[in-house]
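Left out: one protein chain. Kept in place: all the others.
Labels run A and B following the written order; every chain starts at residue 1.
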């Protein structure tokens, strides 16, 4: 994009160099790329999210949370429409006492007045303490982070940038909440008083089961090619050991696993298997009986070309529906995720599945709120204050 | 509606059975129907509203109010446009420290992505603690309440639903604020220090006058047929003893009192009189000199068919204008209400009436804020905390 010309040389570097610019002393300055989410950082954020979640159940805990960042003001700059991510960030801010402001109309008066995109952001940074942005333009959030870094170098006011979805590329906070939901599920004894009780019980049936994200088979089903949530989550999960990934999608170019992602996963040591039906077998056994986690997605028709749309309309999508019959074949503990919304016409997860204890998709939404709050705590360097509140209220 | 098919058998029951689903141990779980507002509940809400109103005048009282529900987050889901009800709920939430979130655009991204209406609501219930909704679809709020009841039964997260106006059917919180305004007016000595002084004074001229909502003649004027506020308020008032109701409307099918409501009121023991001019007489006396309360309404042109619109344009609407001359004929104490907005073209209440002490329509708006706050306190079961704050601050 012409307006970002001054940062072109920066955006063209490899991810390693770029990630380096987004951190300071091991802490995030901005969250722009899914690849910034290494396991050490994830571990920190998960712990903070757990503390926030537990504090929120207690009246005094609530008060302490609301006080934590009450002097901060957030700008939610969402020019690409989104209800779910937007509301989730709003709620996350409100839990921490952050006051929220929003600009959602892409045709704001300033654009009519031919203000540059970077001037708009710098204006926001004059009034607000963090900018959470979602845009069609894939480089926008990244370039804003570079602008802020420049300002910081010149000892001017600078604020953190959070990428809340950029074009069809990246959606790092979605990967964050997906990973948090999986980690909570695979911490089998989160809510048990007796140590290891649920894990022990499950091992009677599944002797190889371990807690945590290592040693698992993850399945992704639906719109693999265009689901940025699939891409981001797969990258995060590829950091764990002994991971298998099944990608189940219609045999259609736009929807299939793309080669670049596949190669990256393989390089990371992931065993990658592509299939074209939920009823497929792998090594002679039904796929559904082998997986530890099922990540369903919606076919993203809004990105369809006319020809793809026609092709899809003609296609039988029933092999990609997670019906109750198919759920029955899954392991007793295997969580079902979906970034939502689900499509009530294609019906990739029928509502009959909602009452199944493995259905995690509503809890997943709520987890998004906790983990985004944890991210804000981290960016504002308030993890110590959070820990103190936790010790005072829960630890006492 | 197809999407609500699973609740069809529930929505088709009679009101008694439906109301039963909206309560728990004598307290509201949801407010969906005007008929849930029985006199015992009204009495409770009126008392809470009085306490909130008085606390809000005191700095410490304000602080206590803002603390009351500061850990709660509300979703105002208003896909049917409304400024007044929306802002009134916002203000009510803010008084109690509740943080507000809104979705007002019917074409949110999730609907574009074909999310079901119930999935949207369940998503909201993941992030927020109460859903205040206004929709064109009359069953929507009711079905959301059933969804929440199902979730509660399955020990999932569930939140209260408030119907803030559904289609042309119900607007229970408007009836609430209308009734609260009337009750405050007919509590003649609310603000007097000497007991009964104003009532005693009025009785010199009106010997039969009693305080309270019993033994009164209520007039409704204007768009009787399509005014859901008329319907809801009339239902509430019909619970009191010895009530007469005058309905003054153009002799036009869409605007007249509909038969079903008439029969219901008569069954409740109300004396119902229909008239076609504010200058009409009843029992040989001018109507205006006999009524204790005048409820004016706007002709709702936005719901007109083309033929009705043509008919109305041709019609002389002056008999339905509450001019200052007509106000002069009314009893000294008889309050004038109007749910607002008023129509500045038809001018059903000329601004010259605004300075008359009987004009209650602006105070009525403000009462809406207090009584909606009282409703939120009730739904979150915080009436005891409110009472404690009141005792501490005002009672001391």
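One rule holds in what follows: contacts are C-beta pairs under 8 Å (C-beta built on N, C-alpha and C of every residue); 3 or more make two chains touch, one makes a residue touch a chain.
It should be emphasised that the depicted structure is a prediction, and the values quoted were computed from it without experimental measurement.
Participant: Decide which residue listed in A:15, A:123, A:266 or A:310 touches the omitted chain of the complex.
Facilitator: A:123
Participant: For chain B, which positions touch the chain that isn't shown here?
Facilitator: Residues touching the hidden chain, for chain B, are 56, 59, 62-63, 66, 81-84, 87-88, 90-91, 94, 298, 302, 340-346, 351, 355, 362, 365-366, 369.
Participant: Using the document's contact rule, name the residues of chain A that touch the chain not shown here.
Facilitator: 3, 70-71, 73, 75, 99, 101, 103, 108-110, 112-116, 119-120, 122-124, 126-128, 154, 156-157
The rule is short, and it goes like this: only the chains that are shown with their structure count from here on.
Participant: Give, as an integer number of Å, the spacing between the C-alpha centres of chain B and chain A.
Facilitator: Computed value for the inter-centroid distance: 43 Å.
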